[in-house]
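Note that this is a trimmed complex: some chains were dropped, and none of the rest were shifted.
Letters A and B mark the chains as written, and numbering starts fresh at 1 in each.
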Amino acid sequence: LKVNWLRSEGDARLDLDRRQRLGMVEAIWGEHKSPEQIAAILRNLHQASEIGLVTRVSGGKAEAVAALLGDAAQQLELTHHPQARCLTAGLTAPLAQGPEEQVVVLGGGSSDLGVASEACLALSCHGISCGLLLDVGVAGLQRLLSQLERLRRAEVLIACAGMEGALPTVLAGLVPQPVIAVPVSVGYGVSAGGQAALNGMLASCAPGLTVVNIDNGYGAAMAALRILNLRIRRGDAAAD
Amino acid sequence: LKVNWLRSEGDARLDLDRRQRLGMVEAIWGEHKSPEQIAAILRNLHQASEIGLVTRVSGGKAEAVAALLGDAAQQLELTHHPQARCLTAGLTAPLAQGPEEQVVVLGGGSSDLGVASEACLALSCHGISCGLLLDVGVAGLQRLLSQLERLRRAEVLIACAGMEGALPTVLAGLVPQPVIAVPVSVGYGVSAGGQAALNGMLASCAPGLTVVNIDNGYGAAMAALRILNLRIRRGDAAAD
């Protein structure tokens, strides 16, 4: 049996000017990539002095990447984040949860931890301080209502929820800030896969709620970043 | 052109022992029936000394039935209920909204009035007192929270909602009674037809919520009736 590998024209075509064009680092979607591909991409990003953020990487795949990188793994500050299922390189700052939370990421239940963590980590890669607030689902409403003061101090709220996905609707009826809803693919029966939560969020009767794809914690973080960057860009001008 | 009407074997096969078997009058689903068919059924029910309740009847069709019944219409106390889109015969009591509400029917918005009215009317046909509470959607939470005392006094709650359908979930997290959720087919985009509300209610994280078909106000009323009849049957025994 011969084995015939197709040689493509070189490495992946990285979108390295994304930071300049959009103000974002390029994140790598790790789910369908081999450890070899991920290791090569991280080396390229390191050479370009870019932070590396790879999403949807299991612990086992992370170790395989580390083994491939060998000594360079330490130099790249290769780190795996088990809950967020992400791999980072060159991210030296701690997950920012400072006294001032620019973004608060909420989750209806503890099953939303993975998606919420991905959002927090992606914000941290861009220097945004971020708080995490879980188990505030609407079936026990007082848990959410008791946190309103804290929520009103943030600039953007990201609300993750599976099942019927009602948390963002209730939240957006209580506070005036931008609220970004993330449906989460936990559930069973009609809520399996997150479609019921997604439709509930899109159909929301709370005005001005926006939605991203199911489980897309990274996308919600980038939407928050677009908003915060705007404030900085314009706010700075206003402050002159 | 000859026209050849198929003669069926007689009138509709009414399920007249339903009241004895299930404790319910037989309601007639009027949507696909002609005024002739409805008039014939109402005459039969009158002869059997049964109340007549026909759902999904427009004003125009109601008038056509009345015309067909002629003088008998008054004798049958034929009445059209425009919001509930129902036609009744032999229902003399007012829509029961006494001091003690056995059932409260809630609606997230004023667009839920039709479905909520159908539920109230069906309960009234069985002598159940029923209150109606609209515009308590979860995007303005304080409107619901301010009514909790009243809601806690009822025996069964029926919660109608379209859009994302979150009202029953929030309600069932606040009160211990049976809560029956009715998705309503108002909305557009992903909520058109009521499917998003239905799935949200089925996927609810509030324990013990039950659901009926979209727009099925009559069915929710009958589910409440089964519960209330149970209490009477067993409560009477306990009181002996």
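In this text, a residue touches a chain if its C-beta (ideal position, glycine included) is under 8 Å from a C-beta of that chain, and two chains touch if they have at least 3 such contacts.
This one's a predicted model, so the numbers in the text were calculated from it and none came from an experiment.
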Full complex, copies of the single sequence (shown: 2): 8
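Keep this in mind: only the chains that are shown with their structure count from here on.
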State the interface residues of chain A toward chain B in the complex, per the touch definition above. 108-109, 137-141, 163-166, 169-170, 172-174, 187, 189-191, 195-197, 199-207
